[in-house]
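The following block contains the structure, expressed as structure tokens.
Only one protein chain is missing from this complex, and each of the others stays in its spot.
Per-chain residue numbering starts at 1, and chain names A and B are given in the order in which the chains are listed.
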Amino acid sequence: MAKVPVQFTLNGSEKAEFIDSGTTLLHALRDKIGDTSPKGGCHQGTCGACSVIIDGELRLSCLTLVETCNGAVISTTSGLSEAGVLHPLQRAFLDTFATQCGFCTPGMIMAAKVLLDHTPNPSRDEVIEALSGNICRCTGYEPIIQAVLTAARSNSQNAA
Amino acid sequence: MALALQTFATVKDANAALKTQGTRYLGGGTLVVRAANEGDVSVSGLIRLTEPSLSTIAVAGDKVRIGASVTMAAIAGHPELGTLAKAARAVGGPAIRNMATVGGNLFAPAPYGDFAVALLALDATVSTDGGETSIETFLANRDGSRAVVTSVSFTLPKADSFRFLKVSRVKPKGVSVLSIAGALELSSDGTVTSARIALGCMADRPMRASAAEKALIGRTLTADGIAPALAAAGDGTSPITDPIASTWYRAEVLPVHLGRLLLA
Partner (left out) sequence: MELRKSYFADVRKDDLHEIGQPRPRSDSPGHVTGKTAFFADRNFPGMLHLKMVRSPHHHARIRSIDTSEAEKHPGVVKILTAKDVPHNVYTILILIQVGPEDETVLADGKVRWKGEAVVAVLAETERAAQEAAAKVKVDYEVLPAVFDMEEALKPGAPLVNEYHGQNYYLYDSGECRKVRFGDVEAGFAGADHILEESYQSSPIEHAPTETTGCVVAPEGNDRFTCYTNTQAMFFTLDNTSIILQMPGSKLHFVGGTVGGGFGGKVDVIVEPIAILGAKLTGRPVCFIYSREEEMQISSPRAAEKVVIKDGVMKDGRIVARKVTGYTDAGAYSRHSPYGAQKGAGHYPGPYTIPNVWIDTYCVYTNRTPSSAMRGFGVTIGDFALEVQMDKLARLIGMDPLEFRFINAYRDGDMKAHRQPTEGAALIECMQEASRAANWPVAEKYMAMSSYVKGA
């Protein structure tokens, strides 16, 4: 089986691996690199649990071949907190009870982060749109929407 | 056999490589990687292209050329393609729109392919290295297509002459019950002078509602005026059955939604 070299930045650190051609980014992150925060819920682009940020854009790692990520800058939820301090989104998901089983949470947080990076003060409808590719089956969407709105408010307070 | 990916710089080389059996073209990955993930062992090799022209949008006057690798997100966010933004946003959620391409949408089996429905109503031209084809001919023959689509071109409709509707049970993102696109021209007295109506989910791929189009000519967009078109809306359709809706349901609601689109 042909191994191909792949190099990218993951959560600020350089990664270089030899990976089987045709491997998805999801499998590469989880099985080779050991970042299991993106989850495989459907492997068909429907659930959003594998969402990651590639070069500033929300992507589904289950449908992205890792060879197409050479030189990319990739962020996952496991890299969001710095020095043990939770990111405002993580804090808000905790405080508003926006997690239950937790399986959709890393993907939800990625989708929310991309939204807040581009739209620091989103409307409720913008939050709903931004999370629309991410399926939650237990928490219910309302606490998750509230978490994103709460994080946006705490960001703008910190900036003020 | 592992799933090997080959990257090419030119369309010509990619087309040559696509001749190998089991080889598929990788656009955004939302169709072909999904198929491979789900165990479609007929896909054994993937081809991709780095040719930059495939990722560009060119607007000259009312003439538009969209490279096949352009994503739904890029179309939805393009300042001069506002009339198509609704159709581009109808595809998937934000992450899918960052990946799914115009070229790929032409191959998406129902219930997917909402943007191709819009392109069909716009009478787009599909380009490959071998030349140009009308979208209708392209869609009819797409199963045997072995050449990379390089771009789609069309004349940008006036904002008020193009209408698009996607019906889904889950909002804002849900798989289509059906989608409808209409390009209508009206005379000054409000009668329809030309109509192209395209339907999604009414067959295994986007199709024209030819009978409804004919029935609209010379009519006004009023409840009475569109009645013959609604009565003919289902002519020639064979709606799909899937977990979203049955053939029966799709056929029943098509005239309802076409009516809403025409009267909107």
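Please note the rule applied: a residue touches a chain if its C-beta (ideal position, glycine included) is under 8 Å from a C-beta of that chain, and two chains touch if they have at least 3 such contacts.
It should be emphasised that the depicted structure is a prediction, and the values quoted were computed from it without experimental measurement.
Looking at the complete complex, one finds that the omitted chain is in touch with A, B. Between the chain not shown and the residues B:G39, B:G61 or B:G144, the one that touches is B:G39.
Listed by residue number, the positions of subunit A touching the unshown chain are 20, 22, 30-31, 34-44, 46-47, 49, 76-78, 80-81, 86, 89-90, 93-94, 97, 99, 101-106, 109, 135-138.
Taking the complete complex into account, residues 1-3, 36-39, 41 of subunit B touch the chain not shown.
We adopt the following convention: only the chains that are shown with their structure count from here on.
Here the spacing of subunit A and subunit B, counted between their Cα centres, is 29 Å.
Of all residues in subunit A, those touching subunit B in their complex are 1-2, 4, 20-22, 24, 43-45, 48, 51, 57-60, 62-65, 67-68, 111, 114, 128-130, 132-134.
Taken together, the subunit B residues at the contact with subunit A in this complex read 2-5, 7, 26, 28-30, 33-34, 36-38, 46, 48, 73, 92-96, 98-99, 172-173.
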